[in-house]
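This is the structure I have questions about; it appears just below.
The complex appears here minus one protein chain, its other protein chains still in place.
As written, the chains take the letters A, B and C, and residue 1 is the first residue of each chain.
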């Protein structure tokens, strides 16, 4: 149980759409499309990924972290450390 | 002629790799993989896109902007405005 | 009690240092210093702010969120929503 089952289908659909966007960007490059138009599409795909990441962080907090805090003990601390590390990782991209 | 021909193959290969990464992330979600592992992969794909974007900005400056500046006139100003807008767009993702 | 007392002095010192950095950047601009050098300093100050923000998110999770989750009820949900909103806010800067 990974905790994000509820929204799994939604996340999967969004990622498949981003996959298609990136494939489209590769084709734009191969077709010599104007660089600014390519950049606009890269920006859209990046925003899509960030939005999925944020949904994952939210799920991690609501499920993994909240469950571990309720159980108490060192597990909670570990999940919180992971959550902060994940946010740090996202901020650096 | 869009000016990024020299590195077109390289950019195309990198984008095809990112496309594969995003497909892998969708599969991870579908397989209920641990959210922090998914976030790590999302961060890697996002960094890949940012790196391609930066290469595109560099190409835009070296070709579109430099050519337009050499020709002079309002074209140069337009290309410079586009370059700044593209950087702004990237900063906001 | 806001929960970040333990590290309050540390955060305060870091923010005072960033305040000094920004004052230094204003002076660099006033003294016509080279734009790339100014950009390097802006990047350093921005990284400093992001690092303080991450420490605040960590504190919010470890104190406000963890406390609310332990108490249970709608308070936990609200704190989690705030945490995700804060992360979203940071990602968009």
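Details
In the analysis below, a contact is a pair of C-beta atoms (placed from the backbone, for glycine too) under 8 Å apart; a residue touches a chain by one contact, two chains touch by 3 or more.
Computed from a predicted model, the values in this text were never measured in an experiment.
Interchain touches from the omitted chain, evaluated on the whole complex, reach B, C. Where subunit B meets the omitted chain, the residues involved are 50, 53-54, 57-58, 61-62, 65-66, 69-70, 76, 80, 83-84, 87-88, 90-91.
Interface residues of subunit C with the unshown chain, by the touch rule above, are 1-5, 8, 11-12, 15-16, 18-19, 22-23, 25-26, 29-30, 32-36, 38-40, 42-43, 45-47, 49-50, 52-53, 56-57, 59-60, 64, 82, 85-86, 89-90, 92-93.
FYI, only the chains that are shown with their structure count from here on.
If you draw each protein chain as a dot and join the dots that touch, you get a simple line with two loose ends. Put simply, the C-alpha centre of subunit A and that of subunit B have 18 angstrom between them.
The residues of subunit A that reach two or more other chains are 50, 53, 57, 90, listed in rising order.
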